[in-house]
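For this view, one protein chain was removed and the others were kept in their places.
Here is chain A:
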Amino acid sequence: MKYYALLIACVIYNLANAQECTSKLSGKVNDFHDGSNIIGAILHIKELDIYTTTDLDGGFVFQNLCDGKITVTISHVGCDTKELDVVIKGDTQFKINLEHHIEQLNEVTVNGHLVGKQSKTSQETLLKTKDLELFSSGSLGDVLKKVSGVSSLNTGSTIVKPVINGLHSSRVIVMTNGVRLQDQEWGVEHAPNIDINASGSISVIKGSGALAYGGDAIGGVVVLNSSPTILKDSLYGKTIVSGQTNGRGFSLSSSLYKTYATGWYINGQATTKYYGDFKAADYSLTNTGLKSNGFSIHTGYKSFEKGFNIYYSYLNNEIAILESSHIGNAEDLINAINTQQPLVIDDFSYNIGFPKQDVTHQLIKADFYKRFKKFGKLKVQYDFQNNQRYEYDLRIGEDRFKPAIDLTLKTHSIKTDLKLDSNIGNTYEIGLSGSSQNNFANPDTGVRRLIPDYDKYDFGVFLLSDFTLNKNVFLDFGVRYDFNKYDAKKFYKISRWEELGYDADFSNLIIDEQSTQYLTNPIFEYHNISASAGVAYNLNTNSKLIANYSLSSRAPNPSELFSDGLHHSAARIELGDLRISQEKSNRVSASYIYNTSVLNLSFETFYNHIDNYILIEPTDTEQTIRGEFLVWEYKQTNASLFGVDLDVHYQYNKHWFASNKSSIVKGHDISKDRPLIDMPSFKTVNALSYSNKKWWHFNSELQSELVLAQNEYPNNNFEVYIPTTDEFELLDISTPPPTYHLLHFNSDITLNISQKTNLNIGLRITNILNTSYREYLNRLRYFADDLGRNIMLQLKLNY
């Protein structure tokens, strides 16, 4: 611990006065982590162009040097090359600590998050910059669907939530730049507020094994990393512009990086998107446009021993929602479903009318890290997020421009973690985190709050360790404790309070009575334990087996506890339940991975047993003056999910490739012995690719996407009395849409404009045959078809 100054040379001067050009420079080179001698490091004096290497003790010596200032570079296989200015005055000694874990360091850089690769024994897939650039105009949910086993829960085509192995919303943690995104992710129609253009790569970790991010990721973790900073004097950037026929819009994203060899860096990035009404195969989807503007700034200092980062991002999305999807009561829903076409079909327009969402997310983060010799790395981070969500319904008169939902969510978080990596082959990591969150529901909306005002406090502590037993066996273990506390203030209609039986169970929560409502103050605390254990075993040089067990528990989210009211977009009354407790997941997974230059194969399977699984299901109908409505209530059951994800990539020769991605998940409600609602159906994507470097790096790919109808679903259909006809009619909200098959085509070439500048031109056609289809996991499937053909041209300039 005495060697606080990192990676520096400690120069000791020999007091003896020497004659010119007879001085000696000697010293030792040691490993930064464990102090071991580094053998065979090459030292080079730039001015004299002379070399020497270190001996078995890590020692070196240069003879016959002149006094004065020289520059020495030290390099070694697997190490960062170091450059040091040294003043020679007589015989000079010199001690150098070299970072010898460059391979591990690289992993940290590739994964880019605070704790390195968390998931050597989890099912992790990395999407690289090239994959993300292809989806520059799309959303996070769109790009994640490239990963086998990841699907999406959509509200139209622009609100896309990732679904990992059948689970979504609060069960999926999204980490951006080391910050856990807090953007009211509990809502099924709330998409993550992420501009994928701000990310360099994305890791998808299935299951809750990555405990450093949280103990409640029953579905998985999505980790967005910024592009790694290159430590050299450089100025570079890229611009991606794309235009597309469907939505008649464009997307423009530009970024600029300035880096210095000294370790300082600054970069900025901005994206704008503008789309009008999208189009299904046969008709225009009136009021489905999108306006999105975002930017981010990232600066800091980075060296191996220490560094800091400051990051700010802003993103505003104004998203129109299909006008025909906002209806009235159950009868209107039956009519909408039976009509099989939206009631309102107008000509194309760029106008974003009502209903719409207008969401602004701001994030600021500062972190600092420092490595201690022969010890480890300490990191401290603070972040603040402000999420402002407005949702507009179809209202009239003066209320027309007034939001029906106006929520401000503010989250402060602080966390620290300490990684002990001085023992080769064995690391420990301890982390602490705390956050304080405030939700404010503005009463000026004139609509009863769906989500109440609340304060939430979280505290987490975790311990992770891994062991490399030998070159073929790697083990990791983790344990985590989380504490969550809600302190909410919520109005309940007295009739509802009594109907839910709260007068018997929660009468102590009432703090006031106004008009026909109680003001209540629910304060709930949850203690959660999660744990993970995994093994990675190399069968031979080409194949390995990975197995992981993880236990996780998740406290209910505000929507599950407090929802109470009419949800216009769904024509239903949604009710939370104060009695809901944590859900607890036990998940086991196993993967087989085979990699050769010809064939890459990954076969992943999992079984997830969830006790007290929280779900929302229709339970009843209620008569109001607006007509009859379905009541959807949050409830708990025991559930199991089982699934298989397959990813095969076969290289026939240097031009032709073929690939397949398939996934299936089976969800079962154990308590009721029936299928779980909203489970993704079987999907298989086959692709045939041709590449030729001689033709301006030409790539092309024809893709076939087959999604089978979900034939396992719970029957939640209701008979609804239709007063106008005096008959009962079936409200079929359960039957999934039929099987569909889509063809897509991708192609691109790259032109070198100058040594440092290249231009990539891409053409992408989705749904080539303009097929009409509906997707089970699109909440607007009752009202309209999904998107028709889209032709997109994308230009990417790297400079």
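Throughout what follows, a residue touches a chain if its C-beta (ideal position, glycine included) is under 8 Å from a C-beta of that chain, and two chains touch if they have at least 3 such contacts; residues count from 1.
Here is the rule we go by: contacts and distances are computed from a predicted model.
One subunit of the complex is not drawn; among "ABC transporter permease", "Type 1 periplasmic binding fold superfamily protein", "Response regulatory domain-containing protein" or "Nitrous oxide reductase", its UniProt record names it "Type 1 periplasmic binding fold superfamily protein".
Only one of the listed residues, A:D67, A:D455 or A:D732, touches the absent chain: A:D455.
Of the listed residues A:S324, A:S663 or A:Q710, the one in contact with the hidden chain in the full complex is A:S324.
The residue from A:S36, A:T129, A:T262 or A:Q623 that touches the chain not shown here is A:Q623. Screening A:V61, A:V241, A:I364 or A:L378 against the full complex identifies A:L378 as the residue touching the chain left out. What chain A contributes to its contact with the hidden chain is residues 1, 324, 326-329, 331-332, 335, 343-344, 372, 375, 378, 380, 393-397, 399, 412, 414, 416, 418, 432, 434, 436, 438, 441, 443, 445-449, 452-453, 455, 457, 489, 491, 493, 495-496, 499, 511-512, 514-517, 519, 565-566, 568, 573, 622-629, 723-726.
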